[in-house]
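Yeah, one chain of the complex is gone here, protein chain that is, but the others are all in their spots.
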Amino acid sequence: MHAGDTLTSEQLQTRVFAALDSFRIEIPSWGFSNTGTRFGKFTQAAAATTIEEKFADAAEVNKLTGVVPTMALHVLWDLPNGVSDVPSIQALVKKYGIQSGSINPNLFQDQEYKYGSICNPSTEIRGNALAHLLDSVEIGRELGAKDVSLWIADGSNYPGTQSMSKRIGYMEEVLTSTHAALAPTQRMLVEYKPFEPAFYHTDIADWGMALELARRAGPQAKVLVDTGHHLQGTNIEQIVTWLLHVGGLGGFHFNDRKYADDDLTLGSIDPYQVFRIFHEILSSDAKGVDDIAFMIDQSHNLKGKLEAMIQTVVTAQELYAKAALVDHAKLAELQQSCRLVEAEETFRGAFWTDVRPIIREWREARGLPASPLAALAEGGYMEKITAERGAKNAASVSSYA
Amino acid sequence: MHAGDTLTSEQLQTRVFAALDSFRIEIPSWGFSNTGTRFGKFTQAAAATTIEEKFADAAEVNKLTGVVPTMALHVLWDLPNGVSDVPSIQALVKKYGIQSGSINPNLFQDQEYKYGSICNPSTEIRGNALAHLLDSVEIGRELGAKDVSLWIADGSNYPGTQSMSKRIGYMEEVLTSTHAALAPTQRMLVEYKPFEPAFYHTDIADWGMALELARRAGPQAKVLVDTGHHLQGTNIEQIVTWLLHVGGLGGFHFNDRKYADDDLTLGSIDPYQVFRIFHEILSSDAKGVDDIAFMIDQSHNLKGKLEAMIQTVVTAQELYAKAALVDHAKLAELQQSCRLVEAEETFRGAFWTDVRPIIREWREARGLPASPLAALAEGGYMEKITAERGAKNAASVSSYA
Amino acid sequence: MHAGDTLTSEQLQTRVFAALDSFRIEIPSWGFSNTGTRFGKFTQAAAATTIEEKFADAAEVNKLTGVVPTMALHVLWDLPNGVSDVPSIQALVKKYGIQSGSINPNLFQDQEYKYGSICNPSTEIRGNALAHLLDSVEIGRELGAKDVSLWIADGSNYPGTQSMSKRIGYMEEVLTSTHAALAPTQRMLVEYKPFEPAFYHTDIADWGMALELARRAGPQAKVLVDTGHHLQGTNIEQIVTWLLHVGGLGGFHFNDRKYADDDLTLGSIDPYQVFRIFHEILSSDAKGVDDIAFMIDQSHNLKGKLEAMIQTVVTAQELYAKAALVDHAKLAELQQSCRLVEAEETFRGAFWTDVRPIIREWREARGLPASPLAALAEGGYMEKITAERGAKNAASVSSYA
Partner (left out) sequence: MHAGDTLTSEQLQTRVFAALDSFRIEIPSWGFSNTGTRFGKFTQAAAATTIEEKFADAAEVNKLTGVVPTMALHVLWDLPNGVSDVPSIQALVKKYGIQSGSINPNLFQDQEYKYGSICNPSTEIRGNALAHLLDSVEIGRELGAKDVSLWIADGSNYPGTQSMSKRIGYMEEVLTSTHAALAPTQRMLVEYKPFEPAFYHTDIADWGMALELARRAGPQAKVLVDTGHHLQGTNIEQIVTWLLHVGGLGGFHFNDRKYADDDLTLGSIDPYQVFRIFHEILSSDAKGVDDIAFMIDQSHNLKGKLEAMIQTVVTAQELYAKAALVDHAKLAELQQSCRLVEAEETFRGAFWTDVRPIIREWREARGLPASPLAALAEGGYMEKITAERGAKNAASVSSYA
């Protein structure tokens, strides 16, 4: 009935250590800058406003947690000049020891994308969108980044105002052309989202659509699951299982939500769900299961940027470690014989096990601070960047109105 | 701004008449029997309790509406002895002039299906489920019915109690074997549903899963869209568009709902949505668009059985006729130039057009009663069957507790 | 079965004319300015950027529709200097013939409201919020505006980070003090919303909370129903009925949505719902039913501002006119005898009646353009304001990044 019933404390430690040794997670550059809702933005004195500051912050998170070797980059915000910004990124990589993670094109901010980017009825605008995607692929190739992550914000707000059918054809064309430009080491990840910023229909609304598009684009295209991009009541871990089954899972954008795409910190609303997702992965023998990118995509509107990022990394480790405690053999047997209550207790016994003390041990064994959050609070970095960046961030407030 | 602005009344009549002449819809045998919720069943004196009564009711609906040539059959309830009941069904077909519509296996009612049918961990039970499916295919073949409609109620109620992953494999096996038994004229339709009667996961939860399974089963397998089987906020017409695009749409189970799978009469909660679904079909040039089965699947717990069925057929005709009024050329032009408000008004101008008077004309021109509901009320059929069936239905109440 | 069955065309005309003669709706000043989502803002050349431009636009909408005598004002955006801006507003009222509608305080944009305004744990910040509310009351009084509309955006993003319980007490204090400042002719309307911009909890999440707060504040406080501020599956017309029943309904913020608070134009997603809401009002004999404020609150991100506003007013008129066609006596009788299908057909027969031709007649009879949208397209106003405002709006784009 109890994880502790079946595992000795040594076994427990062995499992947790092995799990954590293999677990890496990517943080997003935009997680360090000021963000908000459509109603406004609350700025933070310590927020990063330059790409160098973002690299510095990422390095600090990695210093304290040891499991964040890469940072996702946002082309428009981090490489505003496109490919020609690559050398300066490479310099930062070298300086801060953080590698370029996934490359994120931006097809939603330009005024011309008002009615869509790769789905826009205008051939010209679709061409511009494709050019940006090809740029992004090139950036990724030059930076040695494995993934280009495509979030297509296209859609429509009102029934009858766009042809959903034609727009599928437009997407297929652009994504196929994008795929053709990939180097053999590159992948493109196709994200889906049922609503927002388009409100009536979004062109890639669910995993079924994303998978179709990925397949038609080519073998290096996979699906990207953002945990906040699902309708209420969706069983996300089941989607993960299906994507693993068909060889279509590329990676995750982790965050949590209560109602919509709230971009809250991972596991803050429903931690049991995250545990179940990790379980599907850890219990899978599907091909490609070791090739899944774990990435954070959050919006720290109220929490301190670095604090929230570290908290997320720690939470991800804890939930991953819990999932690693599930006794697969025993569970399979109980599932096979439909002993439901015993199976459930075996399963969630792992969830209930308090792994925090063991994880502290692991950190110490790996030369890391036992509590990354405490280390952040005490280490002086926050004071330093607050002093350095405060005036600039304050200025950005006054220009807001 | 107005359908009447662009169409003369003759054009309007021509369009509506053409639409209605080509529109047929299938009614389900179970729509005439007593149904309820998990909290109980309110019996109706006129409810059908035998397969012959169901055929009689279907014939009455067809007599009054003229567009219901087939009735869906439920194997367990309508052919309890399986294939050996085929001759008696054939006799009823002959007697009542209603053809056998889709064949619906039942894989949810037997006690052995407690933990699943084609996904059950037990090889034996999966074998039994396959046998029932093969029986259903044979029944369909002998009755000359085109479709076998598979609703798989399998799933689990609690995280960790079943292996979602293994169950995908089980399904693939059974569905492939079922497909192998199909005659060239037969199809199998794979339905999906996000919840109920299983509450944590249902093995075929969405259109993406249904499409994967249909494809792996074979080319005669298509997806069946039940309008009530979607999470809140789903854009159903977009799913229809995608299924048309990939050649995967087999047909519909029509009904409406406010929250879950309420099985209310079509268009009773959100008629605009039905109009939009019909529009996607009527504006599609996808291969196979003429091969879509329109079927009703409702549960008339409170409304009178025949009354509700006729009301549904009439509503379907009205919404289909409205969708037939959309000016596709004009709409395409407005969509192309992103003139949103004009496009929307062109689109919903068709929805706002009152087609009821023209449909009455069409009925009279086709020798049908102008108002099928009024004809039912006045025709004496209800009194007749109430007298015939009343005692039996009353008895079924008293045995309820 | 048909509205036309029970009403002669003269009766129909009489009812629609009477309904439209009594129907007025308020438009929001912010509906004319550029708005967007958290991902960015698509600017329009003709968008208003000053309060005078908003008054001019409102006057144009009223000129074309005749039913928009008032415009809602947003304190922070339209009266940035608070009460001292009243004289300039009065000058605009006089110049454009549009009266001041409801006064809308802003308690969400200031940096100090990061953790809440009237629910903030800081006594000082709560005091500032109260001061702003008192200012708003004074503005309303001086402008002769009846309603102060309170949307409290307060809440929290993460479980455990705020005391929901204490915050109730804070709100009660501030709202009671605000009520105490009302003139006898003023009302305060308390809006509710289940999520956004706060994601875990919003302090006034539903009508029950809003009603409690309104009652404790005092008799001139009523509830404001925003049609987009409900969880999926909510029966909004039932809430309207309850608020009417307890004397707590103050007014509406009209808009539509597919998933969240999408602020789409009224009736664009679910027009039948709007019809049902109007029916509850038109069939009610509750005290105060004539005192309900109909207000539009929308975000025209993609549609043209004036076009969208006029379309909304016209749609509201159409749905109101349809609701006015319901035969209350006949419906009551059918409801009393539980003749469900007949009751439903009587009810929605009114919805299906095409009122557009009669409304055109009414417009002409009242000296208004038969089609306000066509009149806008042809009248030259759009060209004029585009020329006047284009450069300024273009500049606001370039400063966006």
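First chain written, first letter: the chains are A, B and C, and each begins at residue 1.
Everything that follows uses one rule, which is that a residue touches a chain if its C-beta (ideal position, glycine included) is under 8 Å from a C-beta of that chain, and two chains touch if they have at least 3 such contacts.
Not measured: the values here are computed from a predicted model.
Touching the chain that is not shown, out of C:L249, C:A343 or C:I359: C:A343 (per the contact rule at the top).
The hidden chain makes contact, of the residues B:P194, B:G208 or B:P369, with B:P194.
Only one residue in the set C:D85, C:E138 or C:E237 touches the chain that does not appear here, and it is C:E237. Remark: the omitted chain is touched by one listed residue; of C:A332, C:A365 or C:A394 this is C:A332. Interface with the hidden chain, as seen from chain C, comprises residues 114-115, 121, 157-166, 168, 194-195, 200-201, 205-209, 211-212, 231-235, 237-238, 241-242, 244-246, 272, 276, 279-280, 283-284, 286, 331-332, 335-338, 340, 343-344, 346-348. Within the entire complex, the positions of chain B that touch the omitted partner chain are 35-40, 42-43, 108-109, 111, 114-115, 153, 157-159, 194-197, 199-200, 231-232, 257-260, 262, 264-265, 268-269, 301-303, 397, 401. For chain A, the residues touching the absent chain in the complete assembly are 1-2, 4, 232-233, 235, 258-259, 268-272, 302-304, 307-308, 311, 318, 340-341, 344-345, 352-354, 356-357, 371, 373-374.
Going forward, only the chains that are shown with their structure count from here on.
Chain B and chain C have Cα centroids separated by 39 Å. Measuring from the averaged C-alpha position of chain A to that of chain C gives a distance of 38 Å.
Shared interface positions of chain C, defined as residues touching 2 or more other chains, are 232, 258-259, 268-269, 302-303.
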